[in-house]
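Handing you a structure now.
Complex shown without one protein chain; remaining protein chains in place.
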Amino acid sequence: MSKGRILLGLTTIIVGLAAVAMVAANPVHHATVHSQSWSFTGFFGHFDHAQLRRGHQVYKDVCAGCHSMSLLAYRDLQDIGFTEDEVQALAAEVQVEDGPDDTGAMFERPGRASDRFKEPFPNEQAARAANNGAYPPDLSLIAKSRAGAGFLGYEGADYIHSLMVGYEEPPANVTLPEGMYYNHAFKGHQIAMPPPLSEDGVTYADGTQATLDQQAKDISAFLTWAAEGNLDERHRTGIKAVLFLVIFTLLAYAVKRRVWADVH
Amino acid sequence: MAAPVFKNPVIRWIDHRLPVFSYLHHEAYEYPTPKNLNYWWNFGSLAGVMLVVMIVTGLILAMQYTPHVDYAFNSVERIMRDVNWGWLLRYLHMNGASMFFIVVYIHIFRGLYFGSYKAPRELLWQIGVLIYLLMMATAFMGYVLPWGQMSFWGATVITNLFSAIPVIGDEIVTLLWGGFSVENPTLNRLFVLHFLLPFVILGAVVVHIIALHRFGSNNPLGIDTKGPQDTLPFHPYYTMKDMFGLGVFLLFYAFWVFWAPNALGDPVNYELANPLSTPEHIVPEWYYLPFYAILRSIPDKLLGVIAMGASIIILFFLPWLDRSPVRSGTFRPVFKWFFWILVFDCVILMFCGKYAPEAYWMPFSLEIVDADTFTARVAEVRGIAHDEALTAVGDMWGVNAAAGTFGIKIVRLGQLGTLYYFAYFLVVLPLLSIFERPRQVPLSISKPVLGGGQSVAHATAKSMEKA
Partner (left out) sequence: MADTTHGGPASGTRRDFMNLLVNSVAVFGAAAVAWPIISSLNPSQDVLALASTEVDLSQIEAGQSITVKWRGKPVFIRHRTPEEIKTAEGVDISSLRDPQPDGDRVEKPEWLIVVGVCTHLGCVPQGQKPSEPRGQFGGWFCPCHGSEYDTSGRIRRGPAPTNLEVPQYTFESDTLVKIG
């Protein structure tokens, strides 16, 4: 096939991809998500552990009251720079149901590093009952499930950040039902979650000024780590794999050229 | 072609009794391959590599996966979080499906352009279509296993396609489910079949290769090899070329696995399946989108399913729909254009499958048409006022005066795409076989110079009859 035709083929694909961007979206309920710059994007992107620890503090002090994080265990926190002792101390802050003991009864014991994050409600019904009928979703994978679709989609962290800072007074023509809040980042703009963050709502252990935006960024980064804790290792492995493959491909090309040199 | 002499006595001993080594030497080493194959011919071996990658990673993942509705989602997350290198194996497998389809689609379109389906390779082509069908089934079943929202609703929608069958449709769906909805028995059987089918594919690939080696590979000129001067032994010429191609392809694969592992999937699948709530926009994975668009183009349930099935079944009959004696599109000046329109059409269909049928694609600026005339025409056709027409969205066309654009309703675009898809196979190819005047085809691969004045197309047709 000639170069011209390959070009035509590529153009076809590019036109097709570009077309994706041009579909008319429904403007009424369009959620606005603003992209931020994150330490974990890009080829060499990696998590900022200090930020993750701040984000964990926001989760623990603010979110954990309503939102479970059932896929994470306290031991996972060692990955973001907590020592083994600190993790054990964090785990021991909660009481975990265990058992049955020798008499057949369930009992409470202090949490261990191997325990999963304690859930705020025993089941969905209890969670709904305590939250005006709304179910606070589990946050383990929220950064992945709320990411924008496709290669050019926004990060899950972008969405969470936008949601955290997206509360505002409703426009004059909108009347909110009881217990609902106006948030321009939320689909439909009406959200049951009260604004969770406030200026200096938490006091950071590392002394960082806890502005609302700072907290929003930290919790977004933390939730990204919670959903995708292997990201650092993935990027590192990827760079090694690519270096290897580049060498392999160049060598294979050289050999191929040499082998084919005498073919006419 | 003489039996090779092996130096190693053990190999000689075995080969004398069980000639596997002779067979391998013959089929993978000295196998005479046309010497003019271009890089489009790399994709067959790449597909083989992808099959192996999928089987190996799948086997390892299956050792960690629990096919039960209460545990499936968490067992996949356990693989991602706790199993050593589990994230890598799972991302390789998950993105591997997309890579496999990319490779196979290029392989198929290569066959379509260079006429690889034509005599005497009809069965080779049909086995290939069968492999593709098996791949579609396997990929669908695999997608259900993580038991996310899209897994569950994808399974529900796809199995419900069978309810379109008259009279016994509902019974068939109940039978597929093993219950009254997609439930644990469904997940269990899909897991078993997802495990089994790749080995069926492997068997079909072996048959595909046997059929391939009967007449040897087609080539960009689409003419038969006339002797040793036209061919090269497979090794080292094509093994090395394939190695290079593999390196480039693996770099592409690595990019997705390591830097965009979830870009090809749907984010909603990271939510646990909820049988009580459907995600607001159900979309299949990208490799099914053209067929999904065809399904939705037909407003009738049964006819939609038939159209979707027919769009693949039609490929089985392709060797008899295209009667042109010239294989390669290179020598078919008119065919070429229709071929590239088909490629574009498939991209369009993919795009249509992605978006809600009632959405509008408005890429055209109102500046390129006379906006007033256009709006007046819309107003006239739909019997509405001029002002209304400015923001009108109709059954076919939509206008967005605020953005200054106009365009077409997705479902209509999909119908046009579907129409062309079928027309290409049922109308264009049969007619081209009769009316197209192919350019002159070279006499042989090693002598690309044209013979003096002789109608070579005719000669080729004759030699094909002999084959």
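Things worth noting here:
A and B label the chains in the order they appear, each numbered from 1.
We take it that a residue touches a chain if its C-beta (ideal position, glycine included) is under 8 Å from a C-beta of that chain, and two chains touch if they have at least 3 such contacts.
These figures come from a predicted structure and were not determined experimentally.
Remark: the omitted chain is touched by one listed residue; of A:149, A:239 or A:259 this is A:259. Here the missing chain is touched by one residue of A:58, A:77, A:113 or A:219, and it is A:113.
Chain B meets the missing chain through residues 30, 56-57, 60, 63-64, 78, 81-86, 88-89, 228, 232-233, 235-237, 240, 243.
Where chain A meets the chain that is not shown, the touching residues are 73, 75, 102, 113-114, 244-245, 247-248, 251-252, 254-255, 258-259, 262-263.
As a convention for this text, only the chains that are shown with their structure count from here on.
Distance from the chain A centre to the chain B centre is 33 Å, each centre being the mean of its Cα atoms.
Chain A meets chain B in the complex at residues 1, 5, 8-9, 12-13, 15-16, 19-20, 22-24, 43, 71, 76, 137, 140-141, 144-151, 153, 156, 227, 229-230, 233-235, 237-239, 241-242, 245-246, 248-249, 252-253, 255-256, 259-260, 263.
Per the touch definition, chain B reaches chain A in the complex via residues 35, 38, 40, 74, 77, 80-81, 87-88, 91, 113, 220, 232, 236-237, 240-241, 243-244, 246-248, 250-251, 254-255, 257-264, 266-271, 330, 336, 340, 343-344, 347-348, 350-351, 354-355, 359-363, 398, 400, 403, 405, 407, 410.
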